[in-house]
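With one protein chain withheld, the remaining protein chains of the complex are depicted in position.
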């Protein structure tokens, strides 16, 4: 339905419905996604080493990433065609599982790495290493290493802070930490982070951007580091990171009665 | 504006605009409050030992206590006149400041007692005693002892849990506890709670239901115990505690895009 | 090793090493457990409808339940033999899975019921009903319904409050709630709580006291209610609930430098 609009300003080089198929950038200048934040995530993974700047058109509720509403397209497309837009760089990461046999799997991600206890759900004991130094041992239901983009997803639910989208940092947040002083830590994206679970459950699992990657076995090291690939989101005028946050998180609402004179 | 409606079903014995004046119950069966939760709180304090059941008509945003909207009055008044309503008992407390000279001040409250660090804002060291036993020493910005009714006010903001309105319990929540393991504690309303601040700031202050009561001096013991008075709220059919919670706290909203396939 | 000591004051009717075997109360007056809190939990489940008061001797770190240290036995046993002790009642619950075919499984528990998302770890959408009324829909990694005894275990890690051991209440705490206003709720033990997961993952699982009970299927209702059985813990003089909390949670420690003059 948006194709005619797009074609008035741009040459459409390819249309892809199935985000599991091979990606054909074919000299394109932008990728336009129709959907929500999940669609953008999948597109970023699909593009791998060949990241095109993404124009995220939102078809659902207001998204953190897909902040452009369909009704704003009329105004936004000519701006875009005229080059009056910003490209905001977003941190992407490589997640490898390394064990005695070398590197087993590798995934490109935009949101977060999660190691979850899994069946039979005994408490997870996860060691975190930064640049090879043991940082902490977490007794928890899971451990999340999140980018700024991912910080408003699983990390926020687990009690982590919001990281402004363009920050070059990761936040590490435990899920249900049994040591109550184990608080979220924010550290530079220039370090290498490793999670080791010496005695995993049968069902202890590694997820990247919410997708199951592999079960974890005792010798595995989950290594997370900055990717050379950078996810670029197109921002046209009128969009604002904090305005989106305000709307999505209801920061404008007051939970109390403004007419009331008491603090209750 | 509601008087004619009320008079169709009830005899109005007195109308009181100023909640700081003396209260005249004069054989009344109900007190009807027009306003918000703050108005109900002030009415409860005003009634002191002579608590009438309260019908809370809400003129602002949806209240936790004032859950009856004006447009529901037409349906609710005949129910009320016919006695088809429930009286929900709510815990009230006495808060006394006790020192060498005996009991200095005493307040009746419905929401919470708060001891706040105050200027020059050095960290407060507050000792909590339950039935005379030292329970914990909190290093914090303040300490809140809250009823179930108050649990959705200052306590919730400070990180405390929600207590169902009819529970006979208090919740003790520190504000910004510097010992991170100092978590909110819920305990029975049948105990006597005391807060002692051995070295208060100049501005360390006791508040009851959000109102300043007194500065705290080194020998003061802030004693909180269940009041013989019970605050009674009239509940007519169609009201539900949890439905109110859902609406006030947005528990029906989903912060994420339901159309989306990823967890983000 | 403690048997000779015990025999000086009591008749030992049976010694049980394997807590998975059938339990033989055989007219006993007390059950003495050697181990930690886990041993007490398993003993309570083992005793089922025939709860004997438990004397918990702690062989590991200080326990919340097993608060009697071996070296205190010499002093405690004569007190116990002379009847100078208190019995503290602790809430137990029945957890049933109810579906179209009736009640499928039933478990007696002392700590908590947990419904956990499980593989492939999509966000859990769990509905909570209290006495048949829908209270909230949680989008989360899991939902915990905990007793006071259980409140210092998984519930505390998930962000829930501490409930004094003898309170007759449950606390419902979501794990990683995606709706940030979904805060822990404390409500009376006299209600019936039901958790329904309309669209569970393959691996969505019900646990009672940390033990896997069953996978959850779409029609299942997890029903939690107060048990007629009451777990009784023997408290001898010198033990104190809050003193145990202080030691276990380090409430006496100050995280900052007492010599320092600044708030840092």
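In order of appearance the chains are A, B and C, and numbering begins at 1 in each one.
We adopt the following convention: contacts are C-beta pairs under 8 Å (C-beta built on N, C-alpha and C of every residue); 3 or more make two chains touch, one makes a residue touch a chain.
Source: prediction; values computed, not measured.
Looking at the complete complex, one finds that the omitted chain is in touch with A, B, C. For the chain left out of this panel, the touching residue among A:16, A:137, A:211 or A:225 is A:137.
From the options B:36, B:159 or B:200, the residue with contact to the unseen chain in the full assembly is B:159.
Contact with the undisplayed chain is limited, among C:107, C:165 or C:183, to C:183.
Looking at chain A, the residues touching the absent chain are 121-123, 130, 133-137, 139, 156, 160-164, 166-167, 169, 171, 178-188, 240, 242, 245-246, 249-256, 263. Summarising the interface, chain C meets the missing chain with residues 35-39, 41-42, 59-61, 63, 111, 150, 153-154, 180-181, 183, 209-211, 248-250, 253-264. Although one chain is hidden here, its contacts on chain B can still be listed: residues 114, 116, 118-122, 140-142, 154, 156-159, 175-178, 180, 203, 205, 207, 210, 212, 249.
Just so we're on the same page, only the chains that are shown with their structure count from here on.
Annotation: 41 Å between the Cα-based centres of chain A and chain B. One inter-chain figure worth recording: chain A and chain C are separated by 36 Å, centre to centre, where each centre is the mean of the chain's CA atoms.
Among all residues of chain B, those that touch two or more other chains are 180-181, 183, 249-250, 254-256, 263.
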